[in-house]
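Here the complex is missing one protein chain, while the rest keep their positions.
Let's turn to chain A:
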Amino acid sequence: MSLHDSASSAAGSSSGSSSSLSSSKPPPSSLQQDIVRHLAGAGYTIRSSDLPQVAQRLERLETAMGSSPADFFQLASDAILYNPSDLASWVDSLLSEFTQLPTCCFEFILAPVDNAWTTAELHEPRVQQNITYEQQSLDRQLTVVTAMEEDSDIRLVHKLMACAECVQRGDFSSATSLIDDMQGLLARVNTVCGIRKVAGHFIDALSRRIFLGIGGGSVDGCGSAFENEILYHHFYEACPYLKFAHFTANQAILEAFDGHDCVHVVDVNLMHGLQWPALIQALALRPGGPPLLRLTGIGSPSPDGRDSLREIGSRLAVLARSVNVRFAFRGVAASRLEDVKPWMLQVNPKEAVAVNSIMQLHCLLISDPTLNSPIETVLNWIRDLNPKILTVVEQEANHNQLDFLDRFTEALYYYSRMFDSLEACRVQPEKALAEIYIQKEIRNVVSCEGSARVERHEPLAKWRRRLSGAGFMSLPLGSNAFKQASMLLTLFSAEGYSVQENDGCLSLGWHSRPLIAASAWQAMPEPGSCVSCLE
């Protein structure tokens, strides 16, 4: 029971408190007198004869507040101040406020309890008679409180589905009204936890789709490269997904480079180059000494003329020099991955090549029949490099379905799990910026179509088929990678992360639902070369 501090000082009300002057009632017990004295010391006047009634009404008030939080906020904002120093009348006035509120707030409460409530109020409560009956209804009301919170979550999800369905049908007017409903619902409940936070982002994405159109997202969706880098960096800090991706890929690359003296890594999207320091250090310490390492980083050209690729390259070179690894860096600026040609990478035939793609290949899955399929183009030039290993890390989700509603449903559950996992992060502002990073993905998946939609995630099974069809065969990741990934996860403060091994591929998930999957591939030998072996 929370007693609000009353502005009226204790002095004024303590005088008339402890005396119970009505002589017709039985003399108050010493316990009751003590309670009255303590309450008086806190500034509340109450007659000890009223104590049982007031206690019981306070309990009813508490359940009434608990079962209709929305109306309670309205109550609080109406700002009628009752003087709580006279406890009995204060509780009575508040209770009467609650009973006068419209009955819509009780629609979630089960019917029998509803009857119990209204009958109890209509007949002026005779406390002694109704105590046992109300005790039962109190218990049921208490369980209803938690059911109601879950209930509003379920209502929110149903409304989201209904809205997505309207959008798919083209019924924008009902979609808009549903969006208004949902925003009203969100405004009244606590949006800090659970599916509600994600729901806010999905509602935003849906309204963008409706009002800005399906291409409208692309203009805003890019942001500047600078902003994207910052968001990516904070996403790296806040949760283990990118760290898992980097460490697992590095382990696979390290094992593939075993025994080679000239190695060449092609990174399909360099970003800040956060993956490579660990590989450089591991190569520096490998038994037999470090190889000559060449790194080719592909990235989009920076609009303001900064040569960001070169800056990253020189930082990596400084690091490599400190640990005595011979290192050479080359940057390839290309706005689209399919524009890169193998000759730009200058691969030496004697060196072992590794190609690394962290969450990049899915951007190429645009299925436009007029263009050459970009994914095939890219996989072909990767194949032409004859890599010793191709590491692919992708989100484990099916966000590339043709049907909008299916895509929406899948995205809702995927991103709510991701947000759940982010809850454990305690580091601000990393957490907030990581959420914005994820929000951009959500926006792209839900509100964009055609070439604007770049977040076309596909599950591991589909990638397996695609890569096998393009001439690659699976390379199992090994127990070292698994051990390292498990250790890495143990370091993170949330207890819900789990690593699973799936036919040679590792996936990181939240509560055993995989969210990101890492796999390794190598080029299948050409059929021609097999013939020459036989001769």
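The rule is short, and it goes like this: contacts are C-beta pairs under 8 Å (C-beta built on N, C-alpha and C of every residue); 3 or more make two chains touch, one makes a residue touch a chain; residues count from 1.
Operating definition for what follows: contacts and distances are computed from a predicted model.
The chain not displayed here is annotated in its UniProt record as "F-box protein SNE", chosen from "6-phosphofructo-2-kinase domain-containing protein", "F-box protein SNE", "Electron transfer flavoprotein subunit beta, mitochondrial" or "Autophagy protein 5". For the chain missing from the display, the contacting residue among A:Leu371, A:Met487 or A:Met524 is A:Met487, taking the whole complex into account. Contact with the chain not shown here comes from a single listed residue; of A:Gln281, A:Gln401, A:Asn502 or A:Gln522, that residue is A:Gln281. Contact with the omitted chain, checked across A:Ser29, A:Ser177 or A:Asn324, is made by A:Asn324.
From the set A:Asp92, A:Glu165, A:Asp181 or A:Glu311, the residue in touch with the chain omitted from the display is A:Glu311, counting the whole complex. Interface with the hidden chain, as seen from chain A, comprises residues 226, 229-230, 233, 236-237, 247, 250, 272-274, 277-278, 280-282, 284-285, 287, 289, 306, 308, 311-312, 315-316, 318-319, 322-324, 424-427, 430, 483-484, 487-488, 490-495.
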